[in-house]
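All protein chains but one are shown at their positions in the complex.
Right after this comes chain A.
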Amino acid sequence: MTAEARKRRVSLRWKIAALAAATACLVVAAVGVLVHVWTVDDIRGRGERRVHNGALAALDVYKRSGVLSDGGELDPPRLPASLRDLSDDHVHTAFDEHVEGNSGPTAWGALRTDGPGSPVLAVPYNLSSEYHSLRRLDVSMAVASLVALLAAVPVAVYGAGLLARRLRRVSETAVRISAGDLDARTGPTKGGDEVADIAATVDRMADSLSRQLHTERRFTADVAHELRTPVGGLLAAVDLLPPGETEDLLRARVRDLRGLVEDLLEISRLDSGAEQVARARVPLGEVVREAVERTGYETRVAVEDAGSVETDPRRLERIVGNLVINAHKHGTAPVEVTVRGHLVVVRDHGPGYPADLLREGPRRFHTGAAERGTGHGLGLTIALAQARLLGAELVLANGPEGGAVATLRLPY
């Protein structure tokens, strides 16, 4: 993940919480609007029925006694326009939406008192108290929704947090696997849901990867193991050839082959973790000098106040030998080895290590670029693995004025 992506990263937890909050808001809004609309409908229906009945009752009283009862009025000036020109004897109702002060909308029921042209008897009913209740209902709804939202969001955050944590465990496992730790597993997770599925899948993937890698390593080890006897035979037989150019060529090739088989076996052993370190306190300068001598290459060794180190001298020899041989094979002479304190520095005057080697570390059977020359690229892999085994730090870099510089820092 790049730094920029990390910056823009929003945790799943907050996303889910936001989604839950949005859903809750939406539900609350829909319910609120529906309740409001239905209530308004109900209020107006009841108002209509009330003025309808009031008008009929008032007409009955008016016809019998000439008295206006039930709040009835004759041709009131406030009467809505739709009720002024009634053509039949039925009761008509209408609403006056005019609101003034505390009074709400008014429902009107009206009918002709005595056929066409007669005065219109109208009964009003002010809905202010109903509308007041509606507003109270709206407020309670809003308050209840807010409370529900306040309760729901933390629950959602918590629940999403659990989910996110389980997912994070899976992701951490995947990161460790991709970093090369094939023993990383999430293990059984609770839930029995998709997260548990993905955890199990990642674990299975790691299983199959490590099985594959194991098979491959096993194969390499087996091949190297099987090659050993024929190569040993060749090595012994080549000594029997009469001396000459052919014999020299053949011997050199057989030696290369032997070196390759031995390197492969060494890598297999380092891979399998079966190697054991035989530590002893040894004079660093002497061991390095001898190791360089044994490579057979012309190399300058400078020992500056080297101390003694507690290490496995044979492995140390192997590391130094491989670095020196590598410097001669892929770099340019002069190759210089400097021992200072607990440091061993091997540097050459060639083009330096290729960029991808510095970036990704050495890869088996990969020498990088043509300018690094020939070789099977196992030497540095072995040196690094041996250094790790000794608890030493081996840093590969290019010097300021060119040339490959390998620095081995041994533990005290």
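Methods note: contacts are C-beta pairs under 8 Å (C-beta built on N, C-alpha and C of every residue); 3 or more make two chains touch, one makes a residue touch a chain; residues count from 1.
One rule holds in what follows: contacts and distances are computed from a predicted model.
Taking the options "Tripartite tricarboxylate transporter substrate-binding protein", "Hydrogenase formation protein HypD", "Transcriptional regulatory protein CseB" or "Phosphate transport system permease protein PstA" in turn, only "Transcriptional regulatory protein CseB" matches the UniProt protein name of the chain that is not displayed.
Which of A:R185, A:R217 or A:R258 touches the hidden chain is settled by the complete complex: it is A:R258. Shown as candidates are A:K15, A:R136 or A:R294; the residue that touches the absent chain is A:R294.
From the options A:L74, A:A280 or A:V395, the residue with contact to the chain not on display is A:A280. Only one of A:A29, A:L74, A:A148 or A:A236 touches the chain withheld from this view, namely A:A236. Take chain A: the residues that touch the chain left off the picture are 225, 228-237, 239-240, 243, 255, 258, 261-262, 265-266, 268-269, 274, 276, 278-282, 286-287, 290-291, 294, 310, 313-314, 316-317.
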